[in-house]
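Missing here is one protein chain; the remaining ones are kept as they sit in the complex.
What follows is subunit A.
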Amino acid sequence: MVIVGAGQGGLQVAESLRAEGYDGPITLIGEEASAPYHRPPLSKAILAGTMEEAQLAIRGAEFFERQRIALLTGTRVAAIDRSARHVRLEDGRRLEYRGLALATGARVRRLPVAGDELDGVLGLRSLDDARRIRVALDRAARVVVIGGGYIGLEVAAAARKRGLEVTILEAADRLLARSATPFLAAFYADLHRSQGALVELGAKVVALDGQGGRVTAVRTADGRSHPADLVVVGVGIVPDTALAEGCGLACDGGILVDDSARTDDPAIVAVGDCTARRTGTGTPLRLESVQNAVEQGRSAAAALLGRERPFTAAPWFWSDQYDVKLQIVGLSADHDRMVLRGSPEDRRFSAFYFRRDALVAIDSINRPADHMAGRKLLDHKTMITPEQAADESLPLASLMRPGR
């Protein structure tokens, strides 16, 4: 078995293959120099300096030995030959496969404006990126974050906690435009402003200015110039589908997979940020989360061994900013009603989203019990009413078993 991509999803495929009883050779190939590591702390504890790099590793070296998983780091795959069933490495070596998993992840989206290449303009995806930003934060006084998504907001929070001047420039008319409801976006705009960050909405970046090759300011379409000695670009990621497209696998904003992580080729599965899941109707669903990578990894390993383990759990996700823990479960995009439990003023509430009277998603702010109960409610498709959701005296957990 060959796995291309040694992130959370790729590692999960390797581990699940062993857990499912597969005893043959497993090769896990990663481009980065590091063994698989946890990515979420990069924009949080690593920037804050509260975690050492060694703590990021998902598994230690002995684990790979014990599980007989051959880990090739710093290794790039050049191409996949599906008819001959081998992958060709950049150094010319060939690895035959019986089953192949693609866990190629994603790359940071570049800003299509002049000055994007200046020193001091950084994106955050890998450990190397986090190291660069951390060094830059040590020297910076004025930080401009371009893009009000989760990565941008977490970096902004880390910079504010260090006492730096922070400006967040978001092109849309609200934060978190791709991934959260307007209500949650407004909460986060208030939160960042209350912590002293400048949040500029509808701010379209037209150019980055520099001096001696270093960035000095960010210019926006309204003619303003925002001085900066560090610019962090967080305008989304682009799924890395080059290898899949190169060998003719169907892609549509990600490598297309079914609920069992299968691609169109029965010998090839794909997991994590590089994938887009076919849905019964409408556009393929692409989720950028640890849970998605892990669950798809488990499904993919089963599929490679000819077993069925479809992944249908409700998507969940979290973000830590300042002293606010956000936990999201479900997909709120198509909701038609929202009710609250708790109060946004206290920074402790959950927003419940309904569509045609069915619960579709919950955003919890500093209310982890609501989130955990909500995951069970959604996974078991338990019916609850908006009135029950809003009733603080009714523990959510009590709703899980009808009749109790």
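List of remarks:
Going forward, contacts are C-beta pairs under 8 Å (C-beta built on N, C-alpha and C of every residue); 3 or more make two chains touch, one makes a residue touch a chain; residues count from 1.
Going forward, contacts and distances are computed from a predicted model.
Per the UniProt record, the absent chain's protein name among "Sugar ABC transporter permease", "NADH-quinone oxidoreductase subunit G", "2Fe-2S ferredoxin (FdII)" or "(2Fe-2S)-binding protein" is "2Fe-2S ferredoxin (FdII)". Only one of A:Phe63, A:Phe183 or A:Tyr322 touches the chain withheld from this view, namely A:Phe63. Residue positions on subunit A in contact with the hidden chain: 38, 40-41, 44, 52, 54-55, 57-60, 62-63, 66-67, 290-291, 294, 318, 320, 325, 327, 366-369, 372-373, 397, in rising order.
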